[in-house]
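One structure below.
Missing here is one protein chain; the remaining ones are kept as they sit in the complex.
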Amino acid sequence: MAELNMVDAINRALFEEMENDDNIIVLGEDVGVDGGVFRVTDGLLEKYGEKRVIDTPVAETGITGLCVGMAAGGLRPVPELQFSGFSYMGLHQLEMHAARFRWRSRGRYAMPITVRIPYGAGVHALEHHSDSKEVLYAHIPGLKMVIPSGPRNARALLLAAIRDPDPVVFFEPKAAYRAFREEVPDEEETLPLGQSETAREGDDLTLIAYGAMLHRALQAADTLSEEDGVEADVIDLLSLSPLDHERFAESARRTGRVVIVHEAHRSYGPAGEIIARLIEESFWYLEAPIRRVTGYDIHVPYFAREQAYLPDASRIVDAARAVLND
Amino acid sequence: MAELNMVDAINRALFEEMENDDNIIVLGEDVGVDGGVFRVTDGLLEKYGEKRVIDTPVAETGITGLCVGMAAGGLRPVPELQFSGFSYMGLHQLEMHAARFRWRSRGRYAMPITVRIPYGAGVHALEHHSDSKEVLYAHIPGLKMVIPSGPRNARALLLAAIRDPDPVVFFEPKAAYRAFREEVPDEEETLPLGQSETAREGDDLTLIAYGAMLHRALQAADTLSEEDGVEADVIDLLSLSPLDHERFAESARRTGRVVIVHEAHRSYGPAGEIIARLIEESFWYLEAPIRRVTGYDIHVPYFAREQAYLPDASRIVDAARAVLND
Amino acid sequence: MPRTAVELEYSVEYLSILDENGDLDTELEPDIEDDQLHKMFRTMLLSRRFDERLLTLQRQGRIGTFAPVKGQEACQIGSMPAMRDSDWFLPAFREFAAMIWRGFPLAEILVFAAGYNEGAAIPEDAHDFPIAVPVASQIPHAVGVAYACQYRESDDVAIVFFGDGATSEGDFHEAMNFAGVLGSPVVFLCQDNRWAISLPRDQQSKSKTLAQKGLAYGMPCLQVDGNDILAVYAATAEAVERARNGDGPTMIECLTYRLAIHTTADDPSKYRDEEEVEKWEKLDPLPRFQNYMVERELLSDDDIDTMEDEIKDEIDQAWKDAESKIEELGGPEVMFDYVYAERPPYLEAQRQTFLELRDREEG
Partner (left out) sequence: MPRTAVELEYSVEYLSILDENGDLDTELEPDIEDDQLHKMFRTMLLSRRFDERLLTLQRQGRIGTFAPVKGQEACQIGSMPAMRDSDWFLPAFREFAAMIWRGFPLAEILVFAAGYNEGAAIPEDAHDFPIAVPVASQIPHAVGVAYACQYRESDDVAIVFFGDGATSEGDFHEAMNFAGVLGSPVVFLCQDNRWAISLPRDQQSKSKTLAQKGLAYGMPCLQVDGNDILAVYAATAEAVERARNGDGPTMIECLTYRLAIHTTADDPSKYRDEEEVEKWEKLDPLPRFQNYMVERELLSDDDIDTMEDEIKDEIDQAWKDAESKIEELGGPEVMFDYVYAERPPYLEAQRQTFLELRDREEG
């Protein structure tokens, strides 16, 4: 067992799976010699060489577009797009092709592509580097969309994503990259895509979160426990697509009260889908309106004020108390 | 008063506003000599000449990117992207720049751009020509997103969109282009962006729809009235962003029962936001779970089966009856 | 130290072998076996007749929108014989002639054209890509699949088709640039048919040729008479050889003309003169190649008549087959197939709902 931060845990998964499967090609801007601007791909080039670790030109469409061809040719590309805010330049290749090739060719071409994309605010970066528009990918049929919250599940989910026969958009919460370390087992560990986890148990309230916001939800849960004697069930979604509606439905039916947290913009953000599912399937169990604590419908402000944009524990506690009093 | 179909009504609005304001530049693929592949821009080139009506190369990024520069230079571009399924190639310029320039420059640069984009299924077209992923635009702060449902509101909304000082993504439902004619007043008429309309009044049930699906919702409402004696309030959203939550909230509070219809994919589709708003603000008035009738989470099938993908009146009636019986 | 000229890696050349008057440059005449020439001619004729039938079927409302090949057959039937079956073929949306050469059954193309996804199925193990509708978006795929060949040290190469209009897209640029850097075994075959729907070539780009765009990527490039099947063959064979030998990609511009409408949804009378079309009809690649075949005594007029009859039967049969295939297809619920390797539970639930609703309506 090693104590790893998320960067090292993802790096470990890449090493493990490249060792297992020589179809895996890592490509992207600065992923080779530089080891990635966040060092997530550090050491891969030295170990696996230039044919398997490609430093590409600055060309997001080229990267995602090449991956479609590589996958059709039997490879298993694991591209990195440097920041989610730039990924929109390559989005159309995912929507038009990666997501559709299996379907269009009636099964001839699988698209086992895992697009790693650092996302989210909280690291004092320049404009566009704090974006959290996961909905743009989660809404596209044919793609899967995964967002880990910690080192251990990041490693396990990345292994599963790479092995998955379908294209996976794998958003990595930058704010959680080096925020903490966690024991990551030496032996191989995977987690099924499309399955959420309970990060904390409780019967009074359901908090649903993912990515870096999970930790703020957990903080809020601690405060609620200490200050209000309220025990929150905290659910870590892990996948946005497929969305594991069963776990949160079970929890919501038990607690009757739900708060959803994400740093994505509020309007048309991921919470809408979760609420829709809860209403469709668990309406009669709800004892209060579901609330959401989200990023605002504004561009993430430059870094001096980015924390004001983000949901924090006190906003979550506040919403939780409101839901409890409703 | 003239009886116009939607193509002609939009064409009329373009003529009217180009006459009013010589800052307006129409540009896009085949918008000039050809008059647009749907003939929406027919005649503009002849009347306003090559400087104001630009037939561009096949280059969606170039089109949206140029518009940002044109707007900064004081023009009021009205680009056409030929089909929403291809618009993702130019999406990043809208997200990265059109939506942000006012904010980034602290008010120096307004972005009065109206991006016209035909969208939606039902016209027997090739792959990618039936897409309805309006959420990809509705989720982006700084953009507005408008979707008319008929000739008269299309003309009035387009005038308002062009005059709006902020960037508007204007989705035109292809299936409604030539589906019917409507009286369009000779005098100028605009409709405020961000304001929905009641398309049919009733007290038993609220149906929320927009674009081509409005007509299927209205059909369903007729069936419900005839066969079940149930009177549906039918709301035509018209704008997805800003979303006029007040009108549907009022209706939902009155009827207690809501069905939302859209042809966009279900998961993370527009209905999620509407449901979230209703739950946040009108939860206690709901007498049954809200239901949604949507496109499925699959690629729109090739045209022989596209109608199976789309919500139709019978699916809507079915959902309405379920909500009424809940 | 003053202003000095920079010498470029490559220059741009123009290739023509069999011109519109039937004059043949015997020096450059490629060495193609008689059988192969025969197959090329037959496929060209078949694709022309098939194109005509598609148009009829479309006008009768039996199939949907499609993009006719008419006029561009030499680009497609000239280039494909330079490829092996194991080489990768990436069409845009107007490559029915090339697809027929590759062995796509006419009946399947018809099923596709009639609006059924099943017609677009790619056989297991085929090295053919599906039709790509978004302009230029298939070009990066060629570089990717060629990378798989490089990586596996196979000497297969890829050929990707695109139009003049496609060279305006960023996808073209990024793909070409990657190919240069990676030394990709790719033949970039641009069918410059002078129109991108209603936009003529000279309004698409100010460059004198489209071939010269290769220079921007340090790539050899060639402009070819695209209605001269021999020139297209020679150019492609040269490019394929370069690619197969590990010497990287080539940009080929085939100068040709879209003799027909853009697609069946298009009305060219809005934007182009009949005279231009008439001028190009005289340059039609089909009679040019036919004369060559007859001149070389590889075909007689009788042979051609027989061939026409066979082709007519073949197409009639294909439509019959397509009709019965369509009858045997599954219901609309097949739209839920192939979205993922395994259908996730939420999607299976949507499918079940769909089936229940249908049963209820029918029952």
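Structural remarks
Labels for the chains are A, B and C, by order of writing; each one numbers its residues from 1.
Criterion: a residue touches a chain if its C-beta (ideal position, glycine included) is under 8 Å from a C-beta of that chain, and two chains touch if they have at least 3 such contacts.
Keep in mind the model is a prediction, meaning the values are calculated, not measured.
Listed by label, the shown chains that the missing chain touches in the whole complex are A, B, C.
Per the touch definition above, the residue from A:29, A:80, A:134 or A:164 contacting the chain not shown is A:29.
Interface note for the absent chain: among C:209, C:250 or C:264, the touching residue is C:209.
Here one chain is not drawn; of C:128, C:169 or C:192, the residue touching it is C:169. Looking at B:8, B:166 or B:312, the residue that reaches the missing chain in the full complex is B:166. In the full complex, chain A contacts the hidden chain through residues 29-30, 32-35, 37, 55-62, 85-86, 89, 124-129, 266-267, 296-299, 301-306, 308-309, 314-315, 318. Residues of chain B that touch the chain left out of view are 25, 51-52, 54, 56-57, 59, 61-62, 64-75, 77, 92-93, 96-97, 101-110, 141-142, 144, 164-166, 194, 242-243, 245. Listed for chain C, the residues touching the missing chain in the whole complex are 1-6, 8-9, 11-17, 19, 23, 25, 27-28, 168-174, 177, 180-181, 183, 203-209, 211-213, 215-219, 223.
Rule of thumb we're sticking to: only the chains that are shown with their structure count from here on.
A centroid comparison over C-alpha atoms places C as the chain most distant from chain B.
Averaged Cα coordinates give chain A a centre that lies 40 Å from the centre of chain C. Within chain C, residues 117, 120, 134, 137, 170-171, 339, 346-347 each touch two or more of the remaining chains.
Annotation for chain B: residues 85, 89, 127-128, 267, 296-299 touch two or more other chains.
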